[in-house]
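Heads up, this is only part of the complex; the chains shown haven't been moved.
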């Protein structure tokens, strides 16, 4: 489903070329000073430089770990959405009697569940949440939804209203209604978790602090390598800088999994999978194709 | 919703200027001794200094991680409050029959849920918990609440009493009452978790020990750099001190997420979001505006 | 609720003075050898000493983290006890009809819940579990309880018997009984978790091994600092030893949160808070005062 | 059940021989340069090399930990499948009346549960999901299943349809149906979790970045060891490279626990254990043998 080896070199390059340029210019400037023998007075023992090196490494480890946790939690929430969507349809199929009206209700509620997945995906990416609703919902429902401030939430409320109607008509008993409501609660929870991850930025001070520390570290390395050959110094410094900055950058990509970037949770692909599963179950003809890769390159 | 790049430099500066001053004075004092050639007898090999450097880095990593966990848990609890508030209203809408009295009960219980969120937020910040209740609760209820020692808890009990009333009047059956009670239990849990985070201070020994260790480390660095140029020594020491102290400081900001400081969980903003969601669902006219940023600067 | 800055210096000093004395004597002994120029043959390169330094730091990080997790889990369990106690009373209030007998049952079961919290706290600290039961339980129940081997468990069974009675009398229906039983199950779980933390000691080999490693490390430091000034060597060694030993010691304090020491979970304070909350809800007159700080000093 | 000591040396050798060859050639090339005394100008202080060494070690620790978590989660999900399969059959036995038709339903649903385990295992490994269904399902059901895109999901839907039938026939009441449905939900969740682990690749950038960093590190080591004996340099570099690369490689093996490789979760063995447990319970004659080891060698 996901290409493994395609790496967004361009994206990384776009983010990092300025930093690298800065470091190179700084080093060239130093090498001029060095020719004037001004630098040897400023030499630093290397051991003292390794202390911030360790601190930076540990902060990077913390940062990497936290970002990975956020990314993985996002993936788990969408995994739960897949499961609960399947359970929702399976429960409807089990509980509803064989009856033309009930059959129609089943189809309507199943398709709306599918529409909810798309709407949540688009909502999180700040796109039009009704973009994929065309073949799944009725036209007047879509135009109603367009007025709502939180379309996925409105869809869940529609499901709840139908549930009430089904109970009133005697299609399900009190106990079954509550069980279906429990599944709706799980979907509400999943939606809330997505919004929490989306709206809670990772403490930006750590990002800033880490970058400042990395620059301080890189800028002080030359004073510890005063007696080293210039070219070696250049390569060493740039390599170290690149290593630290790239690790920091990947963590930044991972920490926001709903930002419509290349490291996103593949929400539309998953929504399409759910749609196919649901339609197959309710014997809907005319199954859609799996979603084509969501963007030209993917981070992972 | 949350500004990303605004960093509380002032706050940091206010917290750290004294430490930095202390270190600078100490270093100047040492440089005078150095002129008298008293320092060279006290020189230390740098390698031995890197050992506490590693220990400090690991303790900082532990500290950062624990504080981040607390901050993130606080955010998760409020995410759960958002979800459960929505579920509460959705369940009421689903279970209650269409009936003017039931409609009134629905509105009262929905608005009280919104008031509960504000009350909890204010309660945790040790402010007046009824400050935002004006448009949501009746006047006599508010004056009653003012006498209570734990306003959010009292509001949950009011909800429970109404639930009992609804059951007695036959609006909901035994099973639905228990299901609604389960949602109340979740809200009780969320409230208890907030109080736990609020009342359980992070073991302060670690904070103190870390600061002492950082000072010991910084104060011993110069003996390892006896032969280094004075200005370089000054810059190196102050930079290292700043790096360690700022990391420690940010962890301190994060560890108490309900202290009405700039790194707080945005509880009022979330309460307002809940209010808008709830009012939209029960077709309440006159939706409020989203909360304006809670304070002039935000940490993250 | 909890004093922040008061640190048990006395306790730490009592635990560590012997270790420090040992190290000082050892160093003085070495300095005599040094005068005889016997030590220089035994000199060690410092780099090899930093390897166990890193290993010790990592083990300390593991130890600190595990102990903190235990301490935090203990706090979470007691947070859950607060929540479930509130839910228990709220559920009773909601389910029981208005009726003098039911009212009496409500008061009896609410006060017994409060007594259970005190009993659990005392039981975990190996004190008399009925010490605080005087104003909460009847005299003959207390004398019965004194014979039991596990008082908190016996109290939960009493609640279960009353539940059965209430069901038989028709005060609650089958469904409500089961819901109340679910809350009893949660309280049983919380009790069992406390007992697990109490009875499962942290693998003591790690404590012993860490202390041995720290002493080995400290005792080998001087051989790496042969050419250093004696006073500097003394200060460096003692400071390093103190840093490592204090971190290890705090972890030991945290790892056993029910041992009636200064870093305990404030169980009696929490029990009193629960008592006040419960009594306020059932309109009991004569609310007790919040618990005075449990001991002269508190660790965190 | 699982052989402990058999290590896939061949597999490791196949993966790593090229890397080792590359490093050896590079070192031989350097030693030629060294004879021409070109290398000494490029010498680097070793301390600066230890900084990326620490960073690599920490990244490896992160990588190892994350992969282990994935592998362990996969194992936990299959542990849950074992539990829920047993509970499913136990619940059917408890709920269904003694009755020839009910007995037949019990056998059919129990065997289908066993078939579901095999189907899920095969589905995750991209093999024919009906390969083991022969003795467990009827022929026409198998041929129906072959058309489905997601066989395990289709099997769960079949169970749900039978549940509906049992309810309609009055074999189980509404409450028992919902309880059985809850177990189906747990099985749906387990299936979804397996698919999530299968379909979410570990961010491949970390793998690539780590390998690049390891090569950079290994290729720069010789410049720090210019004055060392050639053979010692060769052995040191190759050993370091091997250590880092093997750790990285094992993490890669562990991270994908459903890829039909030697570090897989032993899904077929577990499915067979479930089959034996189920058949023993329903007094089915002719129990199958435990599964023979799934492949010639196993990683753990």
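Going in written order, the chains are labelled A, B, C and D, and every chain counts its residues from 1.
One rule holds for everything that comes next: a contact is a pair of C-beta atoms (placed from the backbone, for glycine too) under 8 Å apart; a residue touches a chain by one contact, two chains touch by 3 or more.
Just so you know, these numbers come straight off a predicted model, no measurement behind them.
Each chain in view is the same protein; 4 are placed here, and the whole complex, as held in this structure file, contains 5 copies.
Following the convention adopted for this analysis, only the chains that are shown with their structure count from here on.
Without chain B, contacts among the remaining chains split them into A, D | C.
Between chain A and chain C, the centres computed from C-alpha atoms are 39 Å apart.
Mean C-alpha positions place chain A and chain D at a centre distance of 24 Å. Under the contact definition stated at the top, the residues of chain A that touch 2 or more other chains are 47, 50, 54, 58, 61, 175. With chains as nodes and touching pairs as edges, the resulting graph is an open line.
Chain pairs recorded as touching, per the definition above, are A-B, A-D, B-C.
Of all residues in chain A, only 1-2, 4-5, 7, 46-47, 49-50, 53-54, 56-58, 60-61, 64-65, 68, 71, 75-76, 79-80, 82-83, 86-87, 90-91, 93-95, 173, 175-176, 179, 183, 221, 224-225, 228-229, 232, 236, 239-240, 243-244, 246-247, 250, 254, 263, 276-277, 280-281, 299-300 touch chain D in the complex they form.
By the touch rule above, chain D contacts chain A in their complex via residues 41-45, 47-48, 50-52, 54-55, 58-59, 61-62, 66, 148-150, 153, 156-157, 160-161, 163-164, 167, 174-175, 177-178, 181-182, 184-185, 188-189, 191-193, 195-196, 199-206, 208-209, 213, 216, 220, 223.
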